[in-house]
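Shown here: the complex without one of its protein chains, the others still in place.
== chain A ==
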Amino acid sequence: MQISRRTFLKLATAAASLGLTGVDLFRLREVFASGSAPPVIWLQGAVCTGCSISLLNSAAPAIDDILLNTISLKYHPNLMTAAGELAVTTLTGAAEAGAGEFILCVEGGIPTSIDGRYSIIGERDGEPWTMLDAVMELGCKAKYVVAVGTCASFGGVVKPSEYTGVRRLAEVLQGSTKNPVINLPACPVNPIVLVGTLVRLLTSGVPPLDAWSRPTEYYGTSVHHICPRLTTPMVQQIGVFGCYEHVGCKGPHTSFTCPNLKWNNGVNWCIDKTNSLCIGCSSPNFPSTPFYGKLEELMPCCVTCEMCSKCVDCSECANLGDCADCVDCSNCTVCTACDNTEKCLDCANAAACADCPSNEGCACYTGTTAPVSADPVPVNTAPTPEPSVEHQH
């Protein structure tokens, strides 16, 4: 597929917002000039489809350019014409023909209970084909695997179910992928992050990732740190101008460049102008704490530490703001032996983190620098704990 001059100019215009350099654009042109649009397969597990709608909301480049000129979206349940058997054979055919080349985008958490049958994506050979089986089969064939949104990245809003056993994508694939699973959390995914990452993959491969396997360029700071309301007076309610840290804003504990990216072609975002707060929708522990509440109600639970279920008592931690300290918390037994856990997000040996440094097969190792992230360093890769009742004050 030839990239049209119009598309290229649009991409060049969008380059700044996507964080692309001139070299990236040059490579992108080479990719398009090479003749075939890169195949993309988009699967949906325990979804709300919000991430797909967010993809459609991509403004620069516009979604029509992405679909018509940038990628070849072989399978997408909401957009494809084919249905039923024709859809399923399209999917399996695309995975076969593009083995080792296609990008697999996964939206939604992966239900694992009852053999994955809480999420059935179609019928293959007369049998229900579960999302669990589909990602296991396709994950190892893909060149790149992208967890689109918080549910695929971390389990998200569907994780707390006692029944469905939702797991995050990287956990299900357990390092069986050719490249590390790239997490693009936010509920829904931000279209700039999604499209920007896809373009990066096409031009220069896997971008630098942080400890949670997120592209550092989008998740390298906390919402609070770059919030335009940072220096404004603390207020005691939403709906008025000010900083909402005392009424439950999760900005201080959420790693995301949301205030810079904004939403919907940059017209708005949750805090400034909207006069609402950050509910931490890109956080690994979303949605485990109440979204609103007075500071005194929220303080007893250590909001930064919920990834380790033992940390309910972390009010004793000297340094609440820095969860790296939790590793030293006497209650957190899982990872005390391991000084390398941040590199093992996808490690199969979740429960025994001492193995992590020696696990050469841990495909997730990216060798990136220490995270400057507001989220806790992932202290284990075991199924992340359900939010305990104690947290819900």
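Please note the rule applied: a residue touches a chain if its C-beta (ideal position, glycine included) is under 8 Å from a C-beta of that chain, and two chains touch if they have at least 3 such contacts; residues count from 1.
What we mean here is this: contacts and distances are computed from a predicted model.
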For the complex's missing chain, which UniProt name, "Hup-type Ni,Fe-hydrogenase large subunit", "Roadblock/LC7 domain-containing protein", "ABC transporter permease" or "biotin carboxylase"? "Hup-type Ni,Fe-hydrogenase large subunit"
Sole touch to the unshown chain from A:Leu56, A:Cys140 or A:Val206: residue A:Leu56
Suppose we count only contacts with the excluded chain; which residues of chain A make the list? 39, 44-54, 56-59, 62-64, 67-68, 72-84, 86-88, 90, 111, 114, 117-123, 128, 156-158, 160-164, 166, 187-188, 237-240, 263-265, 267-270, 273-276, 279, 281, 287, 290-293, 389, 392
